[in-house]
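Pasting in a structure now, in structure tokens, and then I'll have a few things to ask.
All protein chains of the complex are present and in place, except for one that has been dropped.
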Amino acid sequence: MKKKKFTIAVTGLNAIDSPGPGVPVIRALRESKHFDVRIIGLSYEALEPGIYMHDLVDKTYQIPFPSSGIDSLLTRLKYINDIEKIDLIIPNFDAELFSFIKLVDTLEKKMKIKVFVPTIEQFEERHKVNLEAFGKKHKIKVPYSRTIFSTAEIPALKDQFTYPLVVKGKFYDASVAYTPEQAANYFNKITAKWGLPIIIQQFVHGQEVNVTAIGDGNGNTIGAVPMRKTYITDKGKAWAGISIADDKLMSMTKKMIKSSKWRGGLELEIIKTAEEDYYLLEINPRFPAWVYLAVGCGQNHPEALVRMAMGEEVKPFKKYDIGKMFIRYAYDMIVELKEFEKISTLGEL
Amino acid sequence: MNIKKNIALSDSGFVFDPSSGDSFSTNPIGLEIIKLLQNGKSADDIKKHITGAYMTDGDSFEKDFYDFVNMLQKLKIADGAEKK
Partner (left out) sequence: MPGSKIIFNGPDKTETDLKLAIENNSLIHIDHLDELYLIKELAVEMNKKPRVAIRVNMDTGVYPIWDRFGFNYENGQAWDAINKIMLNDKMELVGLHSHIGTFMLSPNAYGIAASKLSDLALGIKKKYKKNIQYLDLGGGFASKNTLKGSYLQGVDTSPTFDQYAEAISTAILNAGFVEDELPLLLLESGRSLIDEAGSLLGTVISNKRLSDGRRATIMDFGVNILFTSFWYDHKISPAQDFSQYTEDAVLYGPLCMNIDVIRENVTLPPLKRDDHVVVHTVGAYNMTQWMQFIAMRPAVVMIDMNEKAHVIRNRETLDSIESAEVMPEYLKKFKL
């Protein structure tokens, strides 16, 4: 039987030193046994490597930055959809998810574009700012944290925290501060880029482990693969990692997806302490950049997401390969200036 | 005021400086003016041409032209400002 062909738009083509998940998601989709794809890249900047990977991305369009508002995003998506007739959009950036979630109704009902993302409630409650309440609600341990709006609040932190503590941006960036001076320094650096507020989180000693997973929106975990980073870049990103067996971690993931009825891909960042306590540090509301490891372990999560979005019933994966590694590598593409010119002046390539 | 020799222009308004690797984009009028400058036209020639071809007066043109040329110099697409 001939496979169906879907036109899927994907963001996060920034396969750089702090990579977006777009390129690995596209690789996963291209390997689907259930369908073929035409991939439309959605980019923000002209130097996102995915734009130039023509064996992965069929055509790329620039879209406006999330900071310019939902209206301008919708106008652009309408233009693109008129040409490409998109079946599904997979947003891969935290900062853009708010806009796409708000647009779900318009995209699905008026433009017939599927979007398989968490609800706005799920998106908000897992937000770093709200993570503590989320932990309480779903009975998951979360390091003590609070939100601050000014460096003037830093001196008093010593009453509630013990240094070191983690200074986090609303969307991205996290740095470990060992002194109030360092905390103030990180506060300024991070707010300059991502705005207010800043989240201060108690630093928990232990081993960081991560889980990439996907929920069907009814409480079922369709797939989940835990990984430990074996090599970390100076930006704290995984350069290499290995899939691990950890029943406690898996049951924590399933519990979290069950009680929140999570819809779509997600990544859990967790600290496992020496006492084997698990602390949830962060929930990223989309696939991580290392999601291709799940494919390598026998669970194609992006494929499952597409099938669910298209209304198919997808059975949960039962197993994954343990001890599979991923090792990220840098690769220099040779790009003609003509191509760069096209994407930067016309916004299409 | 001269446009640097090897500056490459394309019809889309893409301006490329091969000596630095920098690239910029300009609108159609900007592109037209750079081309005129490349062909050695003087500011007066260009003023005559632009005010003849478009609905603009001499003073408005001069203000915008001055600003544009300053920018070309700042971006090192044109030779630097005259030194006193």
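A and B label the chains in the order they appear, each numbered from 1.
Everything that follows uses one rule, which is that a contact is a pair of C-beta atoms (placed from the backbone, for glycine too) under 8 Å apart; a residue touches a chain by one contact, two chains touch by 3 or more.
Computed from a predicted structure; not experimentally measured.
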{"item": "From A:R146, A:K189, A:K237 or A:K255, residue that would touch the chain that is not displayed", "value": "A:R146"}
{"item": "Given A:F98, A:W239, A:W262 or A:F340, the one touching the chain that is not displayed", "value": "A:F98"}
{"item": "Absent-chain interface as seen on chain A, which is shown", "value": "66-71, 95, 98-99, 102, 133, 146-150, 153, 170-171, 191, 194-197"}
{"item": "Missing-partner contacts on chain B, residue numbers", "value": "27, 60, 63, 67, 70-71, 74-75"}
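As a convention for this text, only the chains that are shown with their structure count from here on.
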{"item": "For chain A paired with chain B, centre-to-centre distance based on mean C-alpha positions, whole Å", "value": "44"}
{"item": "Of all residues in chain B, those that touch chain A in their complex", "value": "10, 12-14, 16, 23, 25"}
{"item": "Chain B-facing residues of chain A, complex", "value": "337, 340-342, 344-346"}
